[in-house]
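A single protein chain has been omitted; all remaining protein chains appear in their positions.
Note that the chains take the letters A and B in the order they are written out, and that residue 1 is the start of every chain.
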Amino acid sequence: MSAPLLRVREIDAFIEQFHILEDVTFDVPDGGITVLLGRNGAGKTTTLRSVLGMTSVTSGDIEYNGQSIVGKKTHTIAQMGIGYVPEHRAIFSELTVQENLRIAARHKDDLPRNIEMIFTLFPDLKRLYQLQGGNLSGGQQQMLAIARALVPDNRLLLIDEPSEGLAPVIIEQVIAAIKALAETKTVLLVEQNFRVASQLADNYVIMDHGQSVAHGVMASLSQDDEIVQRYLGVGMH
Amino acid sequence: MTRSDAVLITAIVGAILSFSFISSGGNVGSFGITILSGLFQGMLLFLVAAGLSLIFGLMDVLNFAQGAYFMVGAYLAYDIQHTGGLIDVGIADPGLRFIVGVIAATLAGAVLGVLLELLLRPVYKRHLFLLVLTFGVSIVMLEGIKAFYSVTPYTWTEFFGIREAQFTFLGQNFTQYRLFVLAVGFALMVGISLLLNRTRIGIIIRAGVQDREMVSALGINVQTVFTFVFTLGCAVAAFGGAIAAPFLGATITMGTTYLVAAIAVIVLGGLGSYEGTAIGAMIVGLALAAMQQFSITINQPVLASITPMMLLIAVLLIRPRGLFGQER
Partner (left out) sequence: MDNVQDVFQETPQDVFRPPPMWRVFLREHWLHLLIVAVLIVLPHAIGWITGDSPFGRVRGSRVIMAGESTYWQAIFIEMFSLAVLVMSYNLMFGFTGVISFGHALFFGIGGYAVGIVVQYWDVDPNLAFIAGVLLVIFITSILGLLIGLLSLRLRGIYFAIFTLAIAEMAWLYAGSWRLTRGEDGLTINRLPEWIDPERSRLMVYYIGLALFVTAFLVIRRLVRSPAGAVFQAIRENEDRAKAIGYNTLRYKLLSIVVASVLAGLAGILMGILNKSARPELLGVTYTVDALLITIIGGVGTLAGPVVGTAGLHLLELWVRDSSIILSLNLGLFEFTLNFSQDWILIIGVVFVVVVLVFPYGLVGTWYRLRARVGDWWERRRATT
C-alpha cells in the first residue's frame, strides 16, 4: 500500500477551556472513501476542523501528503488541495449559485475547467445557476456545497454529514455523486447514517468521547456487531 | 428589497418631507432647502457610513475611529487649500489645489486605514478590546489634530469655481457645490456597489459578511481582505471629509457628530447591509435637514444637534435590526 494521504497522530484539541479531542490517531489512505463514525458529540466535526486549522491543535501532528500542516493557517491548508463541505452546508445564501462557485476558484481557469464535470454530477445546478443560494432547497444546497469543493483541483475532500436532514431520494443522488467523485479524489466522510456509510466507505474510523477507538476496513465492520453496538448504538440493518 | 420595504421607505421619506413642509408653514422654498440639504448631508453621511458598515459586516467591529478619518480628511483638505497651514503645496490655481487636497486626504485616509488594521490584528479575537481600541485610536487622532492644529474651528474662506457658482431650485439659490457633492457621492455609491457585486473581491466581501470561516476554508486569505476593506472604508471617509470641508470647514467636533449620525444610518439600514446603508444615509440626511429647518423655525438650535442621537435612540428602541437587517 502507498503512503496515506492524511496522517493524524495523537492530536489534542481544545475549544475554549474544554478538552474536545484527545490522542486522536488515524490514517486516510490515498484514494477511496474513509468514513468517520461515532455518536453525536463524539468529536467528528472537531476532527475535520482541526485538520483545516479551524480548531487549534495543542499537541500531536497532522501530515497531509507527507507535509506537516499543524499550526498552518486555514487558507494555506486549503490551498494545499483540501476541500471542505461543512456540516449544515454553509453555502453563502446571499450569493447566487454562480457566485458561490466563483468564490471557490483559486485560479482564473478553475471554474471553466471543472464546470462541466460539476454539471454532470449535479445537473440541477445548471438550471439554478443564477438563483440565490438562500432560495435553494436543502438537497440543492448540499449539492452546491459539494460542488463548491470541486471547483479547484482538490485532492482531499472533507465532507461532514451530507445526508443530514435530506429526503431519501435526494440522499441517493448525493451518495451517487460522492461515489463518482471518489473515483478521482480521496474523501474523508463523516456520516451518522450507518447504511449510507457502509454503502460508500472503503475504510472506517470510529470515534468516541473525543478519542479514536477503532479503525479498519469497512467490509469487516459490517460483520462486527459488537463494535457497532458498543460505539454506534445502532442495529446493523 | 421587498415591496413592503419599499412601502416603508416611501412612508418614512414622505413623513419627513410632509413634516418639513408643514413646519415651514407651506413655504416651498424652505421645502427645497430641506430636500437639497438633506440629500447633501445624506451623501456625506453615506461616505462615513459605507466603511463603517462594510467593516462591521465583515469583522463585527464597529470602527469608532471612522469619524476621526472624516475629520482628518477635512483638516488636510483645508490645510492644503489655505495658506499658512502646516502644508504648502505651492500650486497657484485654487481649483487644482482643491483636487490635490482631496487626493492627498484620500491617500492619507488609506494609509492610516492600513495602519489601524495592522494595529488591530493582535486583538482580533477579543471583541471588547477591538471596540475599545478603535475608540482609543479615535481619541489619539482627535487629540493629534488638536496638537497639530488648534481647537478653533476653521472656516473655509477660499472660494473658487463650483464653490462660488449658484443655481436656483424652488425659488432658492444654492451653490453648485452641493450638486458636485451629490454627483461625486452618487458615483462612489455606484462604484462601491459595482465592486461588491461584480468583482471577485466583492463576492468575497459579501460572503465574508455571512461566514468568514467558510471563506478561509475555501483557501482565501481573509486577512488581506480585511486590510483591503479597512483601507477602502477609511479612504472613503477621509474623502468624504475632504469634499465636505468647503462647506463645513474643519472642526474637531465634526468627526463625532458624523460618527453618531453614521451609526444611526447603519443601524437604520441594518448592520452590514450595503443597500440599507445607502438608503439609510439618505433618510437620516433628510431627517437632519428637516429638523434643522424646524429648529430654526422654533428657535431651538439644540434640537438640530441632538437629532442624530434621537434618531439613533429611536431606531434602537423601535427596530434594532434596522430596515434591511436579518433577524439576528
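Assume contacts are C-beta pairs under 8 Å (C-beta built on N, C-alpha and C of every residue); 3 or more make two chains touch, one makes a residue touch a chain.
Predicted model only: the values in this text are computed from it and were never measured.
Put simply, the hidden chain is in touch with B once you look at the whole complex. If you put the hidden chain back, the residue from B:Ile91, B:Ile296 or B:Met309 that touches it is B:Met309.
Considering the full assembly, B:Pro122 is the residue among B:Gly14, B:Pro122 or B:Gly171 that touches the omitted chain. Checked against the hidden chain, the listed residues B:Val137, B:Ala207 or B:Ile220 yield one contact partner: B:Val137. When the omitted chain is restored, the residue from B:Leu62, B:Ile205, B:Met291 or B:Leu323 that touches it is B:Leu62.
Looking at chain B, the residues touching the absent chain are 62, 86-87, 119, 122-123, 126-129, 131-133, 135-137, 139-140, 143-144, 146-148, 256, 260, 263, 267, 301-302, 305-306, 308-310, 312-313, 316-317, 320.
Assume only the chains that are shown with their structure count from here on.
A separation of 44 Å divides the Cα centre of chain A from that of chain B. The touching residues of chain B, when paired with chain A in their complex, are 200, 203-204, 206-207, 209-211, 213-222. Residues of chain A that touch chain B in their complex: 52, 54, 73-75, 78-79, 84, 86, 90, 92-95, 99, 102-104, 106, 148, 152.
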